[in-house]
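All protein chains but one are shown at their positions in the complex.
As written, the chain order gives the labels A and B, with residue 1 at the start of each chain.
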Amino acid sequence: MKTTTPAVMRQKWWTAWMYLAPALALLIIFVLFPTLRTVYLSLRSSDTTQWASEQCRAGETCWGLLENYRQALTTDQATTALQNTALWLVVMVPGTVILGLLFAVLTDRVRYESLAKSIIFAPMAISFVGASIIWRFVYNPDPDIGSLNALLGVIGIGPQTWLATDPPFNSMLLIVVGMWVWTGFTMTIISAALKGIPTEIIEASRVDGANEWQVFTHVMLPQLVPTLAVVGTTMTINTLKIFDIVWVMKGIKTDVLATRMISELYLFRNNGLSAALAVILIILIIPVMYYNIRQFNIQEAAR
Amino acid sequence: MTKRLVVLVLVFALSAAGLSAVSPRAAAQDAIECYGSEGSEVSVLSVWAGEEENTFKAVLAPVLEACEITLNHEGTRDLNTVLDSRVQGNQPPDIASMPNPGALTVYADKLVSLDELNVHAENYVQGWKDLGSVDGVWVGLPIKTDIKSLVWYSPLAFEAAGYTVPTTWDEMIALMDQMVADGDVPPLSMGFESGGATGWTATDFVQDILIRTAGVEATNGLVDGTTAWDDPAVVAGWELYASWVENYGGGADAAITTSFGDAILLPFQDPPAAWMVKQSGFAGSAFVAPNFPDYIYGEDFAFFVLPSADGAAVPMQVGGDFIGAFNNTPAVQAILGYLSSAAGAAAWAASGFDLTPNSAVTPDAYGDNPISADKAAALGAAPDVTFDVGDLLPAGLGQAEFDGITAVVGGSTTAADALADIQARMTEALGM
Partner (left out) sequence: MNRVLRERLISIINRIPLHVAVIGLCLIWILPTLGLLITSFRPQQAVNETGWWEVVKSQEPTSTAYQTYCTDCHGANLSAVPSIDLGASDVVSGFTNTRRLAVTFNREYNGAVHIPEDQRPDDESLREILDYLRIESGAIKMPPRFTVNNYKDVMVGYDARGGTYDQACEEEGPTPTRSCDFWEDATRSDAIFKGVLNSFAVSIPSTILPILLAGFAAYAFAWLDFRGRKVMFALLVGLQIVPLQMTLVPVFRLYADLGLNGSFLGVWLFHTGFGLPYAIYLMRNFIAGLPREIVESAYLDGAGHWRVFRVIIMPLALPAIAALSIFQFMWVWNDLLVALIFLGNKAPVLTYQLSQLMDSLGGGWHRMTAAAFISMAIPLAVFLLFQRYFVRGLLSGSVKG
């Protein structure tokens, strides 16, 4: 069996735990413990004073202890939130990864790289609330205020009330904002990895007569695959958690899981249901966890 | 839930008690009581930031100075989140503002009874005390109130166009039809977007319609279930509102996406983009005046009360903020004692920060502020008040009402369906 550690690097059994201990301690206190509490709360009533099953009423559908999950998964609102979350995942994750890769590769070849990258990164620095303000100006129905309507006015299209358009188009408009913000993130990580590809390899293939496209597909891309997997994983998580943009811009039926969770927590005061939604988010991440374990194994085997 | 039932007795004579029955005691400023709080600190958490925070601090200044109390005030729009964490974490602020009576219910068991805090109970009419009580314990001091049944307009624009202020429901409809016929600017500015709370200005408007079409008793009955939410009269009220949005308010799309703040300004832009806007009293002082510094109240902007069917005065819709105490300290007693006193009432009135529910206020206390004075007079002219229904509903139902009206206006559901859904939630919440 192949181990991670080079054979020559002997270690005592506690060496690894020395390196892990500080991080683990904080993780347990700040993340793991609250998560377990959330799981517990998801089985409790809205004010957490009794078990969820005690809220069941005779003659009505009830999932007993999992009653909060029934409400989180089967109501109309739930379907809307799940559909929108799926739409966000399908569009935003590939969208930001591809755009980020494109920017990282393109800007790598120009002398004003630093400036160009700052421009793409800037939306991240503005913060989500700031970004939402900007785009509220863009989508404003009044052509004197909304720049998108003003722009369309120039080519003769009348003003549209963008955020009131029918689902799923209105969610797409919000996803555009999300991509505008998060592409700076994917670009930065991918760019860091791109710089890590040894120059010799790239130069060698150029000398061998490969054109730029071939250099990209045959040399850079294979080297970037681990990073793209990391970025894809992170973006999946970030997309599942997307909240501010939807919350601040608000349209008809644009709710996603995270906004539903916050509504239930602070507006509807339903702690149990809110916790159930949080647990659903965690469950949705399991396929991603599985994928990462596979990557982990592949990576180890390759060394 | 019992508190919600008490609220049914909303027919309290605030107008009479608040303005005509002025106690002579108010004239003589009562001395500020410190209860031995000298040199102590007090923490206050509220929704008031920016200029509102400055105003609130200015109102408190006399008591803080007299008792040498250090105020540690935090104003945040994320009040729910912050207050929730602090209360659940057992480190609540000494005093917290509650934007509606519903919040009092949530923290009822953590709040100190006002009877233990040397509050001047005699300065509050029973109706306000009931609103601030949970299970018979008075925990919320009504601190600020605003009247909601107002229509803001520009008297000069009306004069220039030859319009007159309507005095009956029919005149109101006729005026709006006339405005539609005269030009392309909609009669009403009905934008009600407000982020996560989108829908609240719409439900305020609907309540005023219901008071005038279904009657005040039926409207108040929505709070405790004596009026069903899917009652035909309520459905008709919602449908009427949605039809006004279409016919008089520039259409559903614009209403849903225009923020309520922008909507307030539209009738006062130059040239105007609408004729009128139905909005609470804060619209004039917090939006029109600061955005148009050279406008004169009474000429460039003013309000009238949404007329009733026969033109007679009908109950005024009001909203209110409460403050509650989580700790019983001398400083808390000094501050609540002061705010509930005649001097506190006068200071609040003079600040121009909406109106005070404290009945020790004198009419001339608003003297320097014509908008507040007129609002106080309008409140005094109403035979009765009725509280914002959305703020009195059990937790979450107010939000359901917001979401419901937004969906109805947006056309994604019908008024009958949306209201049947709210009724079902209501039945569940009331445990019926």
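Observations
We take it that a residue touches a chain if its C-beta (ideal position, glycine included) is under 8 Å from a C-beta of that chain, and two chains touch if they have at least 3 such contacts.
Computed from a predicted model, the values in this text were never measured in an experiment.
Residue in contact with the omitted chain (choice from A:W63, A:F121 or A:F216): A:F121.
Considering B:N123, B:S154, B:S359 or B:Q399, the position touching the chain not shown turns out to be B:S154 (whole complex).
Summarising the interface, chain B meets the missing chain with residues 47-54, 72-78, 81-82, 84-86, 88-91, 154, 156-157, 159-160, 162, 259, 261, 265, 269-272, 282, 286-287, 289-296, 299-300.
Residues 3-6, 8-9, 11, 13, 15-17, 19-20, 22-24, 26-27, 29-35, 37-38, 102-103, 106-107, 109-110, 114, 116-130, 133-135, 137-138, 143-147, 150, 180, 183, 185, 188-189, 191-193, 195-201, 203-204, 226-227, 229-230, 233-234, 237, 240-241, 258, 261-262, 265, 275, 278, 281-282, 284-286, 288-290, 292-293, 296-297, 299-300, 303 of chain A touch the missing chain (whole complex, contact as defined above).
Note that in this section only the chains that are shown with their structure count from here on.
Note: centroid distance chain A to chain B, computed from Cα atoms, is 39 Å. Of all residues in chain A, only 139-142, 161-164, 247-248, 250-253, 259, 263, 266-270 touch chain B in the complex they form.
On the chain B side of its complex with chain A, the touching residues are 80-81, 84, 106, 193, 195-196, 198, 251-254, 256-258, 262, 395-396, 399-400, 406-407, 410, 412.
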